[in-house]
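Below is one structure, written out as structure tokens; the observations come after it.
Removed from the display is one protein chain of the complex; every other protein chain stays in position.
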Amino acid sequence: MEAFEYLAPATVAEVYSHLGNGKTTLMLAGGTDVIVQLREGRKRCDQLIDLKHIPELVAHGFAGDGTLIIGAAAPLAELYEDTEVQRRLPGLVDAASLIGGIQIQSRASLGGNLCNASPAADSSPALIALEARLVIGSRDGTREIPVEEFFLGPGRNALRPNEILLQVKIPPQPAHSGAAYLRFIPRNEMDIAVASSGVRLRLNAAGDRIEGARVAIGAVAATALVVDVSALAGRAPDAEAFALAGAAAASAATPIDDMRGGVAQRKHLASVLTVRALNIALHRAMEAR
Amino acid sequence: MTTVEKPAYSVIGTRPVRPDGVEKVTGKAQYGADIRLSGMIFGRVLRSPHAHARILSIDTSAAEAHPGILAVLTYRDLPAAEDKMEELGESNINVKEASDNVLASDKVLYRGHAIAAVAAASPHVAEEALAKIKVEYEILPAVLDVRDAMREDAPLLNERRFTKSMGGVMSEKPSNIAAHNQFKGGDIDAAFADADVVIEREFTTSMVHQGYIEPQVSTASWNADGTLTIWTSTQGAFAVRGLVAEILRHPVSSIRVVPMEIGGGFGGKLPIYLDPVAALLSKKSGRPVKVSMSRTDVFEATGPTSGTHIRLKMAAKGDRITGVQAVLSYEAGAYPGSAVGAGAMCMLAPYNVENFQLDTYDVVVNRPKTAAYRAPGAPAAAFATESVVDEIARQLKIDPLEFRRKNASRQDTRNVMGVAFPRIGNEETLDAAINSPHYRAPIEGPNRGRGVASGFWFNGGMQSSVVAAVNTDGTINLVEGSTDIGGTRASLAMQLAETLGVAYETIRPVVVDTDSIGHNDVTGGSRTTFASGMAVFEAGMDIRRQMITRAAKLWSCTEDEVVYEDGGLRCLKDSTKELTFKELAAQSARTGGPIVGKASLIARGAGGAFATHIVDVEVDPDTGKVTILRYTAVQDVGTAIHPAYVEGQIQGGVVQGIGWALNEEYFYDESGRMVNSSFLDYRMPTALDVPNIDTIIVEVPNPGHPYGVRGVGEVPIVPPLAAIANAVADATGHRFTALPMSPRKVLEALDGLE
Amino acid sequence: MPRTQVQTRLNGVDVDFLCEPRQSLLEVLRDELGLTGAKEGCNNGNCGACSVIVNGRVVNSCCVLGVEVAGARVETIEGLAHGDKLHPLQQAFLDEAALQCGICTPGFIMASRALLEREPEPDEHRVRYWLAGNLCRCTGYDKIVKAVLGAAAELRDAPKQEVK
Partner (left out) sequence: MITVIIPAVLRGLCGGTAKLVIAATTVDGLLRAVEERCPGFYDRVVEQGHVRPELMFALDGEVVPLALHDTLRSGAEIAIVPAMAGG
């Protein structure tokens, strides 16, 4: 591994002070991606900035309005072990609890998973389904964007020079709604998604009609994709409706053929996973009533 | 447990804690990478980015000038080697090829082929210097697949290689086919002409890796007087000593190889890769040097097992298998020497087949030189045989195990070498499978199926040497030279305790270096508990004889008036005269000095081992994923010395077989680069991917061993490939003839996707 | 490259060491502090052989920088036994013959310890899920899972054996 300088600032302002000094800079959160990328020469840097000494970046909690605010460097395990998070956002727990093994989840963060911008990242479709927004900061202030706008391509995200990802915000979920995330891998753990689907289903009070649905699919294009499932609105939450969503997911998918999966396989899985995730979401929506 | 005519043992068959256990659960055990010598520095190896290229030049000047670099190495530092086969203990090597595989000279033959090495005080600095070595290549077309490599117009790995066959040269032109062989018996044409059923299928299996968790690592210290010590992770310290001596043209007596604890081998730690490199880096730098591989190096540059192509045609008449014709082509990797011969010799072993013709082709391709992997050659061959046997049984509407039972080989059945089997436990194993709770239980539910398959492995004998020194407190130090990969210290100590009638706890086994014991062949071929166990038995009998002599002296009677039994001695003509083992040991100083038992032998009578496996699977038709629901492995082990470690060997072999069947494979891109050289993308089973593996131990004692031991470690990996394919066929109606049966392949087949 | 001084609490004892920022915790433990119980199997977080516990959570020490453990609590396999008294997990691995070559064993034991500290009564599936980040190529996992379940029962019966 090439030598680099290690910095552990205590405040965000201090982070900014280290940026724009001409040095190649990488941020260190859980390190489960970046340390390996540096070791294998897939990335290099002059300085590595450890964000874990900044309290607001490693904390998570619900704001008064019910928005969950997650520090970009907060470890996944702390997130999904929070019983309140489990109760309110099972769709987020689905994703957070299957990124890597336990050892990875002890360290890895949502922020790192997002910034790494892998098309197969487990957190992206789940967060898109939940309408998460990202808080991005720089010396000049902060801006917020919907999570789906963050991904520009494999390994490329919307951070501008000297910007860093500060927080992930998940708004309170609508009444009578349920969300779920599923991925397919050849093994049962420790694997990269061949295809994945994050969904949220919103029902009417009676629970017999779909008010709205969100579907996002992963590992089937250069970035996670939002699937247009507006056709589901007004329909009964049944197999027929879910099959429509599955078909929409399959046709939206534009996957590549690589050692992890084939084109036809991935399109097919996008549909299968979307239908299965919708069934789980339906179950959760009904339970929540 | 089915047991046939087994004597009553006091130690054999119990489950004591292994002698090396505490050090291994407390992190104290010293594995290859754990050694730290004063002044030690770190070596790293530069590897080829190309699958096939001529090396035009290697410029190491910038690396030599890199701050902190203490030694740089290329093939120029290796002695020129002769291009001929050498016999080395149990292994045969072409020294030129072995040397070229350690550091490439004229050509690189696979991605990852070692080219140069450097040493520095920090491994990071060594890596910085590697980046500064400039190599000019003339890139050549690569050939990766065994069938492509066999074509007339295929790129040649070695323009001077012709096809050999049992010492003769068979081809007019140079070829990638290194060797052809044939096994023939009876009249296959007549058998096929007169058959009720004939089935012909083509099978392929992918190159897979042993997947031991500890990467190769070697530490060497070269002294000014030419003496060389190597601390390494190996299945055979004496083999390493011999190979290093050949490659470096250095006297064996000047080389001491210290076997560190080994983090798995499965056959993959029989060859050497780093030891000569560490030795020469040490010679050049004057420091002890530790050289280790990364996981990617392990995948790209150490011997996996062959990818294979097998065409098999089988005839049956009535309920009998009457004829088999097969052509087996195995990838040898960059240099000749696949296990295709063993595959052919094992594939029909479970059956009594009189008419057969098996042709084998050993083929070089631009992949790493293959190495042994647990029952080398047999699993892929059994995948073909057992799949077709299953299909024929179905066509004949005979239960697949009953069909195997009707056609089973037994004592005096002749195998494909024309050789008669000694006492074997094939039928007993099949009976135990037929009567097992698993097989008697129905399999129900949609997308579920059951499969069975049998398998055979020869097991090895070879050379072993042990010394057992009796201490005056009655305890015994057992000195052995067999690497302990999976509990052999325990199985050998137990056999000595049984022989002497003493407590297991009184025996302290130790595995020593090549200066401290006579030659021991590798821990491989499932030989250690069998062969070193035989040596341990003879060393024990040597101790008993010495004790009888001394007791006779003490009691002033003749030796034949003294009997040794139940760990003590007594005088036949005077019942007052009795001594326990411990009491007599205490008197050794007064009865002629230390009591030391010794034995050195070539173990004969290795009994072959048979296994039959039963597996239930569920196939998800929407994803193509195969889930193993239940697995039972039945195996004749001769005598289970330590049943827990016997079960462990079986369970481990089965799970490796599950990985081979379902997900493991080498993915190469067009340029010949392996694209899944990590534990993330080379998908070995995790704890969550497999159920508990039930074992049924059958004991048909091997008449060739004092305690009836048969090799255990290898045969468990032979049946799973076919057993799972047969189960998937039962569940889906689709028969898979290409491994792995990955979700993608299953889905594409079931849903007709493409 | 200048080396940084790091102070940490290792197996209950305050230690400080010098390391380069690019050295992983695994390298520091093995090469600087001489604790070779944590093993390198893959060096990229996919085998668990280097598992250690940092601030109560099990991590792959190959994916942690040495400089990151400043002020942290680090527990390794070397700190698990008390004098000559093995931890129930260590004893269970011996009694169940849950190791063959043993290279993965320290990682499995540390990961299992982290599990049992959180969940005293895991079922078989939970144990298999938790240990999915630890690869073993010898045992087929069967006896490892049984050892962990056995140790869990042992620890429930005699919780005092689990001393911090």
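By written order: A, B and C. Residues from 1 in each chain.
We adopt the following convention: contacts are C-beta pairs under 8 Å (C-beta built on N, C-alpha and C of every residue); 3 or more make two chains touch, one makes a residue touch a chain.
Because the structure is a prediction, the values reported are computed rather than measured.
Touch, as defined at the top, links the missing chain to these shown chains in the whole complex: B. When the omitted chain is restored, the residue from B:Thr14, B:Gln30 or B:Ser165 that touches it is B:Ser165. Interface note: of B:Tyr110, B:Phe183 or B:Tyr504, the residue touching the hidden chain in the full complex is B:Phe183. When the whole complex is considered, the residue among B:Ala237, B:Met293, B:Ala326 or B:Met345 that touches the unshown chain is B:Met345.
Residue-wise, the contact with the chain that is not shown comes from B:Leu270, picked out of B:Leu270, B:Ile517 or B:Val562.
Remark: the omitted chain is touched by one listed residue; of B:His209, B:Arg527 or B:Lys625 this is B:Arg527. In the full complex, chain B contacts the hidden chain through residues 85-87, 90-92, 164-168, 179-185, 210, 265-268, 270, 339, 341-342, 345, 357, 372-377, 417-422, 457-461, 524-527, 602, 604-606, 704, 711, 713-714.
Assume only the chains that are shown with their structure count from here on.
Set against one another, A-C and B-C show the most C-beta pairs in contact at B-C.
Each chain gets one centre point, the mean of its Cα atoms, and the points for chain B and chain C are 29 Å apart.
Residues of chain C in contact with at least two other chains: 20, 22, 43-44, 46, 129, 132-134. The set of chain B residues touching two or more other chains comprises 124, 679-680, 685-686, 688. Only residues 1-6, 8, 28, 30-32, 35-36, 38-40, 48, 50, 52, 75, 77, 100-104, 106-107, 188-190 of chain A touch chain C when the two sit together in their complex. Of all residues in chain A, only 1-3, 184, 186-192, 194, 258-262, 264-265, 268-269, 272 touch chain B in the complex they form. Chain B contributes residues 15, 17-18, 20-22, 24-31, 33-34, 36, 124, 210-215, 261-266, 292, 294-295, 485-487, 642, 644-645, 647-649, 651-656, 678-680, 684-688, 690, 692-693 to its touches with chain C in the complex.
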